[in-house]
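Structure in structure tokens, see below.
All protein chains but one are shown in place.
The block that comes next holds chain A.
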Amino acid sequence: MTTPGQSEGDRARDEVLAGEYVLGVLSAPKRVEVEERIRRDRQFALIVRRWEQNLSSLNEEYEIVAPPSLVLPLIEARLFGEAQSRTSRPLAQQLWTSLALWRGVALASIFLLGGTLFFTSQQQEARPVAGGPSLVADLSPQPGIGTAAMTLAARYDRTSGRLSLTPVAAGAADQHSLELWMIKGNDPAVSLGILPADGQGSVTIPDKVRPQLSEGVTLAVSLEPYGGSPTGSATGPILAVGRTRAR
């Protein structure tokens, strides 16, 4: 990755350092240093990511070895807690109970409004949750190689419960819908509704969800079949993702 002001010598140095990191020959302190740089230097992160992809055919050298069966339950217990381990439950049961209702309402509004997609809920007219500062989030594709799908600016007005999105740069979406999700901690993503195909628009956050939509939650936009995910979980690629922060 050549950036303006960077000499070819610098580029060679970065390529070598990234390659050394991916090969794994560096010492522990040097690896920590490089990982630090990956986090703050997007260009350098791309170089590392590219070496990972380039050298990935060497992964064929590794054998396939079945791990002992106790490992997965241990991982799930650590991530989700013993009592909440839900891996044996069917996918449908993992949906937040009112999600289907919300999607139904969203779909109904599509028909009613002849293609103007927006999300609403029966609680829309309910008393707004008390104020606090507005939240904002920049949703963008994260560092990595590839096509930047879209970049959105989100703003959540706690008083009205309205979350507005404006595309900064959007890709074509054709016969698809953009679905907005909220992710908090380790809980399954909650659909916040369908956005118009260009990503511009706003959704009203139902009262139930408002207490959860706080600073630090993740908002993500995924590309779904027209009308939204048929399963209640995201089925398409995530186009943009970002965390909310107080404004």
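Everything that follows uses one rule, which is that contacts are C-beta pairs under 8 Å (C-beta built on N, C-alpha and C of every residue); 3 or more make two chains touch, one makes a residue touch a chain; residues count from 1.
Keep this in mind: contacts and distances are computed from a predicted model.
> Unshown chain, UniProt name, "Sigma-70 family RNA polymerase sigma factor", "NADH-quinone oxidoreductase subunit H", "HPr-rel-A system PqqD family peptide chaperone" or "Spermidine/putrescine import ATP-binding protein PotA"?
"Sigma-70 family RNA polymerase sigma factor"
> Name every residue on chain A in touch with the hidden partner chain.
Chain A touches the missing chain through residues 1-2, 8-9, 11-13, 15-16, 19-20, 22-31, 46, 49-50, 52-59, 61-68, 71-72, 74-76, 78-80, 86-87, 89-91, 94, 140-147, 149, 181, 183, 186-189, 218, 220, 222, 233-241.
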